[in-house]
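Just passing along the structure, written as structure tokens.
Of the protein chains in this complex, one is absent; all others appear in place.
Going by the order they are written in, the chains are A and B; count residues from 1 in each one.
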Amino acid sequence: MNEHENDELATRLTRTLTDQADVMAGSSLALATVQGRARRIRRRRAATAVVAAAAAVAVVVPTVALASHTGGRPEPAPATQTPSRTLTTTDPAQPKAGVLDVSDLPTGAPPALEYLRSGRLHFIDGGSGTVNTQHTPVAFLDMYDGSRVWQTSQGSASYIEIQDTDGTFHEPVRTSLGLRTNPGHTIAAWLTTSGQVVVWEAGATDPRPLGDPVPGSELTLGAVSGNDCSLACTVYVNTADAQGNLQPWEVTDSGSQPARDGSYLTVADVASNGLTIGLDKISDSGSCSKLLGGGEFQGFSTCRNTLVSFSPDGRLVLADPAYHDGIGNGEIAMYRTDGGDPLFQRHSTESAQSFYPEARWEDATHVLAPVFQDGQWSIVRIGSDGSMEYAVAPVPGTDANSPFVLATGGTAYGD
Amino acid sequence: MKPHRSRSLPVAALALALLAAPGTTAYAVERPHTHDEYVARTADATAPGPLPVSGLPVGDPPKIAFAFASKPEFGGGNWRLHRPDGSTLRLTRLTWSTWAPMGDGAIGMAGTEAGPELQRVTGTGRVHTRIVAHFGLAVSPDHEIVGWLGDHGAPHVVEGGGARHLTLPPVPHGRTVATIQGTATCEAQTPEGGGCTVFVNGARRVRVSTSHGIVDTIGPMPEVSDVNQHGRVTGLVSRRTPDSRACWGVLRAGGHRVFRTCDYYLASFSPAGRRVLAERSQVRWASVRRFAVLARDGRVVRSWTFDPGARRSLSQLTWEDDRHLLGVLRAHGRWGLVRIGTDGTVEYAGDPVATTDELTPYSLPLR
Partner (left out) sequence: MDPTPEHQTGTTAVADRRQTRDADFAAYLAARQPSLLRTAYLLTGNRHDAEDLVQNAFAKLYLSWDKVRNQGSIDGYVRRILVNEHNSLWRRAWKKREHIADDETLHRLDRPHHDAQHDGVDAALWDVVQTLPRKARAVVVLRYYEEMSEAETAAVLGISVGTVKSQTSRALATLRDRTPQTLNPRSREEDDLS
């Protein structure tokens, strides 16, 4: 190929590209638009490595599943458990080690997750806005691209309402309760009332079914792994049959099948590094959970807590009580993925009767949880050293109705 | 590959016509009866429908040869020829843009940094390469003759499974071979049979070089894309102007224009020469957005639209037989060969592969 020929082609190329680029004449970006985008990027960066647990939305769901297998017999509150050694600082502002007492905490920064408060959406920069879903919002998911997936309800019916990046809503679709996302927040997953997993990917026009409907009478979403369902993604669905036997299922584009690997009873979460946590055993008085990896990773199991969700970088595991009663969780703990004793445990006591519906990872070492104690709800930030502070100061409320709903999965992991 | 029944008459007719009146342009455009008559024939009877690409069933593998690389590269890859009988042959390391099966092996042209390189791979895996002067490869309808443009505009052909290599009279101002008409062999036999005609596109003219030793200009179309066994060509009838698109048409050997269309570029005839593949873009490797199969009178048999995207494309459309096209489809996280029937059926031709690569692992031959 001689130089002359290349020069000739080069000239043609330059002309062709210049002509084609004229298409953009007339496009223009306003400063405000750029600033808005910058704010969004800054939020994502501030919450870097946040992958919330994405636990099932309603507090009722996991406990119903468990209670039905334990005969529903309540146990006394675990007040007699000795608090484990913790790394809690000796800061006098902190409550007594091992106790989940949120009555008088120092106030820290506001949540780095979006949250609903009495139906109003609060943004990370402190602003707030109205929610224009058709039905009542019960949960929401911030997708990587700024779109949102809302779970809403009307009476006993649940819906999914997708909100595009420009704020417009898709028509509500009828679903069952439950909403999950993958660590990168590029995939949202839910179940139809007939057990069909549906996924929606940020930027797609419409949601689409994944795999085949999962059989079983009680289905709850477990975890979503993968980045892109058009390549490969897996949604875990936890099921129970009429006899009460638990079996997680794997749902992918190729179909749906029981997830036998690891012999879990339920799959709670899958980290982006492949570690998996879930229930291993269930008894009348409690349960055991285990963490498994692959290859030489040993994992661990514990009967002291239920392992709930991985931290964004997959190094820590959030845990709650080994036995769930119907009100809420009276205990919170964190483990390292290499096992052993928990980093800390905090549990409610007779004098500090507190509970929380669910906690979500805010960043690599902190979770946020709406906590109820003494007629008040607050959003509490709990660090991996067990220290606590208010992210949102207490407001009056009743135990049955939390005014706070934290974003499912928080903001997207990474940038 | 079973050769088609010898169709010597059209070639002879062309040869005779040229001999009888040297300098006559054999494909002169006949004045249409009415302007509307010809154009109307190509209007879509029904609007084109979107090509379905979701949940496609998997059908039989292709009936023609194809190439596949599990690790494609830009300008390389581990390409293998897959023959219709299921056997495979390792191809050279270079990506072939244009190629065709030849004998037990294949012949193709690759764009290398040194220029166009012709590569022939025999059934035993032996590779012959040479740098040639011009890009462009053409295959006769029966797959027996492959040609390219060599130095000084002389068309070269390889036939007999690679056993014979002939040079035809040089064509002035030629840029690339467009197509070849001929059956089994270019070697001139009796005046009534054999021989071949190579069509060469230049900047403004099309010229032919025949194995009978004739070189002539045919026109007025500036470009042809294909010729069938009956001697009909698909050609550019009028260039794009500020007010109108380019129009392509089918012209008979006698010179009469059968029809023209301003909606499509006419890419190729079907193997039996009765149907025409029509596309919007002239670039085989760009994703189609709209394409159609036309009957020989220009009527639209079926037309489709396709929405390309960041990871969605349909390209390299090639005839499998007179009722089916094959294409390379990327959709839903998979690359696969797709079979599109003129009856509207769509299926994968063999299992697709799941891959994240932007480089296609499939390559379809020119024919």
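Before moving on, here are some points about what is shown:
Heads up, the rule we're going with is that contacts are C-beta pairs under 8 Å (C-beta built on N, C-alpha and C of every residue); 3 or more make two chains touch, one makes a residue touch a chain.
These numbers come from a predicted model, not from an experiment.
Note that of B:97, B:181, B:318 or B:363, the residue touching the chain absent from this view is B:97. Checked against the full complex, the one of B:47, B:163 or B:310 touching the unshown chain is B:310. Of the candidate positions A:14, A:103, A:132 or A:398, contact with the unshown chain belongs to A:14. Only one of the listed residues, B:82, B:205, B:232 or B:367, touches the absent chain: B:205.
In the full complex, subunit A makes contact with the omitted chain through residues 1, 4-6, 8-10, 12-25, 27-29, 31, 33-35, 37-38, 40-42, 144-145, 184, 186, 201-205, 227-228, 230-231. Even with one chain removed from view, subunit B keeps its contact list with that chain: residues 74-75, 97-98, 109-113, 115-116, 134-136, 153, 172-176, 201-205, 217, 223, 239-246, 280-286, 289-290, 305, 307, 309-312, 315, 356, 358-359.
We adopt the following convention: only the chains that are shown with their structure count from here on.
Centre-to-centre separation of subunit A and subunit B, using mean CA positions: 54 Å. Those residues of subunit A lying in contact with subunit B across their complex are 1, 228-232, 253. For subunit B in complex with subunit A, the residues that touch the partner chain are 113-115, 311, 332-333, 354, 356.
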